[in-house]
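Of the protein chains in this complex, all but one are displayed in their positions.
And then subunit A:
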Amino acid sequence: SVYHVFESVAKKYDIMNDSMSLGIHRLWKDTLLHQMNPYPGTQLLDVAGGTETNAGDIAFRFINYIRSQWDHQIRQKLKSHQNLSWQEISKSYQQEENELPGGSQVVVCDINKEMLKIGKQKAQHLGYSEGLSWVVGNAEELPFIDNKFDVYTIAFGIRNVTHIDQALQEAYRVLKPGGRFLCLEFSQVNNPLISRLYDLYSFQVIPVLGEIIAGDWKSYQYLVESIRCFPAQEEFKAMIEDTGFLKVEYQNLTSGIVAIHSGFKL
């Protein structure tokens, strides 16, 4: 089962992630944030947030991004000699203590409560607490009101959802009009040479690595299979369009090993 897989690999997942993707998974997530380009005030829902060691990866990046945007705004104002009163300056410091800039909020929702618990502890250690909530929930049946969020992200989580169309419908429902759907997921490689290397890598190397590092060959085989079974770029784009999203696009990263799909609720 999906849950068993996560339980059995969780503790060594970070090492595996880094060796499997050669640390590139961090760049993929950074790219997701740059595409999102959130502004202070954005309400984010991050679904199927990952595993115990990845917990909160997207949320923390989002918070960093918003904070640096805010700092940049303040610095720009100072540079252009706009009248920034002492009240405004002190307010900008106050905001960082009590809430995220602009009243931004992040909700991390995942089916795995252990993952969320660890994510929450991690957040407290790293100083990300305000404006960040953790909710155990199912992507196919979200416990949120309609039209709530500006952005919905799902990073390396949708391929493990049983009914992808239901997850997409729920994403549509909870997004505000004008809101954006963003999915970062393994996809199909578009270059024949790289494709062969990737096949070799995923069917030969990864299970062996899985056995050596995590001692769990079967779980990694399952992961590799789930990547293989997930629809290719165009097919997934069509599914997103069928849900009702508009201006649906995708961007291939690393020759299509991974893709970011984006759509808007308009």
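Here is the rule we use: a contact is a pair of C-beta atoms (placed from the backbone, for glycine too) under 8 Å apart; a residue touches a chain by one contact, two chains touch by 3 or more; residues count from 1.
We take it that contacts and distances are computed from a predicted model.
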(message) Can you work out the missing subunit's protein name as recorded in UniProt? Choose among "Protein preY, mitochondrial", "Ribosomal RNA-processing protein 43", "SKP1-like protein" or "Exosome complex component rrp4".
(response) "Protein preY, mitochondrial"
(message) Going by the contact rule already stated, which one of A:Trp28, A:Trp134 or A:Tyr198 would touch the omitted chain in the full complex?
(response) A:Trp134
(message) Tell me which of A:Arg75, A:Lys113, A:His163 or A:Arg228 is the one touching the absent chain.
(response) A:Lys113
(message) Tell me which stretches of subunit A touch the chain missing from the display.
(response) 111, 113, 116-117, 120, 133-138, 141-146, 148
